[in-house]
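With one protein chain held back, the other chains of the complex are shown just where they sit.
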Amino acid sequence: MVIGSPALMHAQPRDASADHRHGPDAPDAAMPAQASIKAQVKDFSFYYGQFQAVKNVSMTIREHKVTALIGPSGCGKTTLLRCFNRMHDLYPNTRYAGEIRLLPDGFNIVDRRVNPIEMRMRISMVFQKPNPFPKSIFENVAYGLRLRGVSSRSELAGRVEHALRGAALWEEVKDRLKKPGFDLSGGQQQRLCIARALAVDPEMILFDEPTSALDPIATAKIEELVHELKGRVTILIVTHNMQQAARVSDETAFMYLGELIEMDRTSKIFQNPSKQLTEQYITGHFG
Amino acid sequence: MDIERIIRRRRRNDVLFALTGATITAAVLLVLGALAFTLVREGVSRLDLDFLRSYPSRRAERAGLLPAWVGSLLVMLVTGLTGIPLGIAAGVYLEEYTRKGWFASIIELNITNLAGVPSIVYGLMALGLFVYRFHLGPSVIAAGLTLALLVLPIVIVATRETLKSIPQNMREAAYALGATRWQVVRHHLLPYSAGGISTGVIIAMSRAIGETAPLIAIGAVAFVAFLPPVPYSADAFAVAREWAGSEQLSVVEAAVYPGVAWLGTSFTVVPIQMFNWISRPGDDFRANVAAAGIVLIVATIGLNAVAILIRHRMRRRIKW
Partner (left out) sequence: MSQDASNAAGRGSRLARADGSLGARGLLSVMIERGIEFGLLLAALASVAVTLGIVFVLVRESAPFFAHVSLGEFLFGTEWTPLFSDPKYGIGPLLSGTFVTTTIALCVAMPAGTIVAIWLSEYAPHRIREMVKPVLELISAVPTVVFGYFALTVVTPMLQSVLARINVDLPTFNMLGPGIVMGIMIVPYVSSLSEDAMRAVPMLLREGSYALGAGRLTTALRVVFPAALSGIGAAYTLAMSRAVGETMIVAIAAGQKPTLTANPLESAATVTAYIVQVAGGDVPHGSIGYQSIFAAGLALFVVTLGFNLVGAALRRRFRQAY
């Protein structure tokens, strides 16, 4: 990958103040106007070698809302999600084209000159399978803070507690913070991973099918948590479970074969989609 | 043909093969037992504190192993301090920093080949390079470096295999939090692979302890009647004055030379002492050989047992 290679970035951010005063041109006028915009995806494509996995996608991610990406497997939703924190940089033969601008300052996340580490410091991620580090519960949550240079014990303790409370895990683990994260149950592990992502106070959290490895009860807890988190942080969630998208998201984007077919308020997508393809998928005709 | 007869014959063949396999396996293990038994029978009477405390001698019953085991330890120290970090660093680079491509596959093939190069060839390389070209002479440091290069492939392969076994989602979790590549390596991959790497390192060291041929090639002498100078002892200062070529040492020379004088002295190691004794005509030294063999085997098998133990415990503990 390219740690450091495009390290010094010379991206020309747009004039930030201008941006948030007027807002970029929203592709869909039907979007509610009161929420401001967190990220603006414009003509964005992503390639694995010659294969174009994401095709000319443009969309708007609203601040402090939950945006769900749905679509049949292989439609590019996870690939698109992983572009938001430049995860693909870890692997060879990948290429981004177009823009994903993070507002209000207007960095183009996928510009090769933008340091991916900078982007990952601002955007957290929760993965499909719970992946706590083989360290203590405390150290799992504190790790991101340590990376950002926080070393005072009291500050770490405070922020770890805050994050664990935010992830609704504090009551369950407060007496065993020194125990390995591996010892927790699957659902607890995933909430630990959410706490780890929350601890660094991110502007945005990416969820990649966070409940696909969990049982229904643990799933319900995670969904509840996602619900509580919005309003504080912008959330982008990939799910192949349509009920989940309907339950937790404010807006839903339906993708198919790498293309964005339709994006709208979740209620609109599920009750009255404008594209036939979306309707077919929603009603279970394929996927 | 009658099916019952086929089945009967097949069962007989199966039993026959199972017996053959078990017998051969047992026979091979029996050789190990016989080896241990011979060493103990021949050598245990000779193995006492005096044996470990004495210098070599022309008289078998007075000859001891002191310079040899001290030499072995010092050479291992040099090997460990150079070969282990070098091997781990190379393994980390090859596993975590290179992309698949011609460069990676050339280095891969190179390491596979190096692992199969006979140890005596490493000795010849060291003789030409370290002893003569770099003017290190047949010294502790030349020996230590030779063995370091010899065990390099073992350490590299062990490091890579262990890193490979760490699931990718651990790396992704750390990168997603904003870790740099080196931070991922230092905070996660190295700690998580400590068990596997140390297993490889221990096996590498046990291999190095028993190596004889390359050290003969660089000119290790068998009859050493002194110990390398203790750092900053009077002997060390004598060596330092010799190196400096004057009676007066400069400040830097006085600070450095006496500290590393032991690196420059000639040496012997346990397996070379054994080889020397065994090459003598007559049976006088046979007991000494066996006693030295016990020392050597306890060291190598002990190290291997530790490695097996670590591997076993690790397998039980880590469940990705």
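Going by the order they are written in, the chains are A and B; count residues from 1 in each one.
One rule holds in what follows: contacts are C-beta pairs under 8 Å (C-beta built on N, C-alpha and C of every residue); 3 or more make two chains touch, one makes a residue touch a chain.
In this text the structure is predicted, and so the values were computed from the model without any measurement.
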Option from B:Leu47, B:Leu74, B:Val140 or B:Ile156 whose C-beta touches the chain left out: B:Ile156
Among A:Thr67, A:Asn115, A:Asn140 or A:Gln188, the residue in touch with the chain that has been omitted: A:Asn115
Residues of subunit B (touch criterion as defined above) contacting the omitted chain: 10-11, 13-14, 17-18, 20-22, 24-25, 27-29, 31-32, 34-35, 38-39, 42, 85-87, 89-90, 92-94, 97-98, 106-107, 109-125, 127-129, 132, 149, 152-153, 156, 180-182, 203, 206-207, 209-213, 216-219, 271, 274-275, 278-279, 286, 289-290, 293, 296-297, 300-301, 303-305, 308
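Just so we're on the same page, only the chains that are shown with their structure count from here on.
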Chain centre separation (subunit A, subunit B; CA means) in Å: 49
Subunit B contact footprint on subunit A (complex, rising order): 1, 3-4, 85, 87, 90, 92, 117-118, 120-121, 124-125, 127, 129, 131-134, 143-144, 147-148, 182, 193, 196-197, 200
Complex interface listing, subunit B residues touching subunit A: 99-100, 167, 169-183, 187-188, 192, 318-319
